[in-house]
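Could you have a look at this structure, given as C-alpha cells, before my questions?
Every protein chain but one is kept in place in this view of the complex.
What follows is chain A.
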C-alpha cells in the first residue's frame, strides 16, 4: 500500500484551492471531489469554507449527500472548516428551510454566530493537539458550536464559545487555517487519515 493518503476536497463551491494547497503541504495527495464516484477514491475528505446553503443544495442535487453520509458513518476521516463545520453538525440551530447536513459530529451549530462580515475577525486560538504557538484563527461570518454530546472532544474555544471539535474521525473548526499558510491543523487531519488507513490495513 502506498504510504501517501489521498484526501479529497469537496469542490461544489468554496475555498477549495486553499485546502488542496494546505493538504499537499501536509504531505497528502489532494484532489477535488464533485461526483459520487470520486468520493469512493479518497481516504479522507475536507469540506471547505463557502456558503453552507449552497454546498448543501448542490450535494443533494448531484447525489453526493447520501454516499457521503454513508462513508462518514463507516468512519471516513472528514474535516470541515466554517461551512464545512456546519455540514458536519448533526444539528443546525437555525437551518434555512430544507438545509441538510452530512452530520457525523454530535453537536448543535449556530450559523453566522460571530456576526456578519463587519464582525469577521482574526484572533490567536490555542488548539488541543496542535503543538507550538497558537493557531491564527481567521473567522469569517463564522459559526460556533452551541453544545456538544458526550462523545465530542472540544479542541478550542474563543470568547467562551466552542470553535474546534473532534469526534472519532471527524474534525471541525469555525475558522479557516487554509487561509493562513500555517498548515498544522491540516497536518493533524492528515495524521488522522494515516491512522485510519493503518488501522484498516491491520
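A few notes on this one:
In this section, a contact is a pair of C-beta atoms (placed from the backbone, for glycine too) under 8 Å apart; a residue touches a chain by one contact, two chains touch by 3 or more; residues count from 1.
Quick note on the criterion: contacts and distances are computed from a predicted model.
The UniProt record for the undisplayed chain lists the protein name "Pyridoxal 5'-phosphate synthase subunit PdxS", from the options "Glycerol operon regulatory protein", "Metal ABC transporter ATP-binding protein", "Pyridoxal 5'-phosphate synthase subunit PdxS" or "1,2-phenylacetyl-CoA epoxidase subunit PaaA".
Residue A:141 is the one among A:71, A:141 or A:194 that touches the chain not shown.
The chain that is not drawn here is touched, among residues A:100, A:122 or A:157, by A:122.
Although one chain is not shown, part of chain A still touches it, namely residues 11-18, 34, 49-51, 53-54, 57-58, 61-62, 82-83, 94, 96, 111-112, 116-125, 133-141, 159, 176, 179-182.
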